[in-house]
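I have placed the structure first, in the form of structure tokens, so that the comments after it can refer back to it.
A single protein chain has been removed from this complex, and every other one stays in its place.
Per-chain numbering from 1; labels A and B assigned in written order.
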Amino acid sequence: MSSYKTVLSKINLRDSFGAWWENATKRQRIIFRVALIGLFYALPFLDNPIIGTPETNFQSVLFYPLAVFVVMAVGLNIVVGKSGILDLGYVAFFAIGAYTHAVLGTFYGVNLWINIILGAAFAMVAGVILGLPALRLRGDYLAIITLGFGEIVRIVALNLEFTGGAAGIQGIPAPPNIFNVTFDVLDPKPHYWLMLTFTMLVVWMYMRLGKRRPGRAWEAIREDEDVAEFMGVETTKYKLWAFVLGGAIGGGAGAIYASQVASILPDYFTLNVSILVLACVVFGGMGNIWGVIAGAALLQYLPEKLRFLSETRILIFGLLMVVMMNIRPDGLFPRKKREKVYDKVTGQEISR
Amino acid sequence: MTKLLEVKNLTMEFGGVVALKEVNLHVSAGEIAALIGPNGAGKTTVFNVVTGYYQPTKGDVSLNSQSVLGLKPNKIARLGLARTFQNIRLFGDMTALENVMTGADARNKVGLIGSIFGTSTSRQDEKLSHSRAAELLTFMGISHRSGQLARNLPYGDQRRLEIARALALEPKVLLLDEPAAGFNPQEKVELGELIKKIRDAGFAVLLIEHDMSLVMKISDRVSVLDFGQKIAEGTPSEIQSNQKVIDAYLGVVDNAS
Partner (left out) sequence: MDFSILWSEFFGLTLDGIVVGAIYALVSLGYTLVYGVLRLINFAHSEIFMIGTFTSLGLSIVFGYTGLEEPLGIVLFFFVFLVMALASGIASGMSAVLLEFVAYRRLRRRGANCLSSLISAIGASFFLVELFRLTTESKDWDFPRMLSKDPVFSISTAYFTLDKIIILLGAFGLMFGLDRIINTTRLGRGIRAVSQDEKTAILMGVNVDRVISFTFLLGGVLAGFASTFYMLFYESTKFNVGFLLGISAFTAAVLGGIGNIRGALVGSFVLGLLQQYSSVVLGYNWRDVVTFVILVFVLLFKPTGLFGEAIQRARV
């Protein structure tokens, strides 16, 4: 028993990669980045029996659920992982973005590029409206209110004529061709590339914030909000920013999603989606963006690859959340070196 | 001597309980002032009111002759009032350096938008926070801990880190809440030297402490609280011979602890 643990502990990918990265030259790093990005763009062409998904079109899986959930996990990570604000209604922002494009695109002819921005903007506004009163509350109460918000958005979409009611909206337009690439329902590749580009923009933005003052402020808020206040962090402002940025990301993703699927129903935006995204953040490593991306990709890919997992997806995700919190609360790819934790009562080291 | 921090007629009531009654305190530039008193006397409450966590029922708090009543704690912190906590409250999952940088950030101007666009000011700010934090870690003697997670630091270093973080705010007045708790006599002596070093570096210090020998050795002035009221104030030797204080407090303290 102990031998496999010692073996596992020696294979610490994070640290060995970290060590290589530290010593790599600038040129090596650039090459690595370019290669990695190239790989992501090339993914749709890598469909083969080993990687490919048996029952669904691999390329369409790449878009949904993979790319969609990865970007949403990045967005939710800012809120939950980094800042410690438990948002159980994240799907609301996604829905707002999707309906923005669905309504404005289908009925008013507004193109996707504008709708991505508008979708993000409306989601941000919603974030402010919800956040201003709700963020004053304690964690558990806040979680419940966000859950309610998510449900309210869905119920409103379900009941309004304007959003198509229970029948939803069909015939949502895709953007016109660019560079001779056709966007349509049949070929998921361009939309996948679009979502990928969006994701990279989001990650780029996050990198600029995460390692700097906003990132520290968010983490301080997560660790001990009162003390963060005492240390000069404008907690209200930063909490709202985390919430709103997370919302904007969800909104933008929603617009792109609506464009690809071409028809949406309120049923697509249930509480389950919020929980699925949360599971991705929890699994991948709260606060660690690479962990979250890897975790989200893994969690969304596996059920597609292994059919039996697909039916019991939520069951497993629920179990996963319990297991992760208990055994590896730092997530699969913890942010920092895994350090020792001690049992409060007995003082003994809890081995992981 | 300029009174940097002034507390006038401070009364703090929680529902029916009067935690503080008409307390007057001040801390002047270049001094180490101590606040002592039996447990429950209201000392930490003073800190909480002064830093803006509670709004006093009556009275005023001013920093540099400007009233800070009604201001949010983060604003008061940035105006120049920093504190540590009785039960150490660090940002556990952040490294020592990051903890101190959080404090140093408060001195910078650039916020979120600037950071996204990576303006040169934001990059400068980042370097500044980094170097200030590193300096402070060295000043407190824990620069070797800079990359370690705060929650894994040994107790003594955690206390030092908390002080470093507070100093990063470049406060006019530093509030220390029982900084010597849990230290052995040798460590307490070192702490005393450290506090004097901080005072000599230009910070004014207000200290809550139970260890009498430490307080008497390093303080310039001592105020005594009992049941929410100030019962005495003076130099350490005056306080030691004050009968009221002895009755309330000093008489039962075992100086060997």
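Side notes on the structure shown:
Note that contacts are C-beta pairs under 8 Å (C-beta built on N, C-alpha and C of every residue); 3 or more make two chains touch, one makes a residue touch a chain.
As the structure is a prediction and not an experimental result, all values here were calculated from the model.
Considering A:L86, A:V110, A:V125 or A:M200, the position touching the chain not shown turns out to be A:L86 (whole complex).
Only one residue in the set A:L137, A:A166 or A:L201 touches the chain that does not appear here, and it is A:L137. Residue-level contact of chain A with the missing chain is found at 80, 84, 86, 88, 133-134, 137-141, 143-145, 148, 151-152, 155, 222, 226, 275, 278-279, 282, 311-312, 314-315, 317-327, 329, 341-345, 350.
The rule is simple: only the chains that are shown with their structure count from here on.
Chain B contributes residues 51, 53, 72-74, 77-78, 82-83, 85, 89-95, 98, 101-103, 105-106, 108, 110-112, 115-118, 122, 125-126, 129, 149, 151-152, 165-166, 169 to its touches with chain A in the complex. The residues of chain A lying in touch with chain B in their complex are 205, 208-209, 212-214, 216-217, 219-220, 222-224, 226-235, 237-238, 241, 287, 335-336, 339-340.
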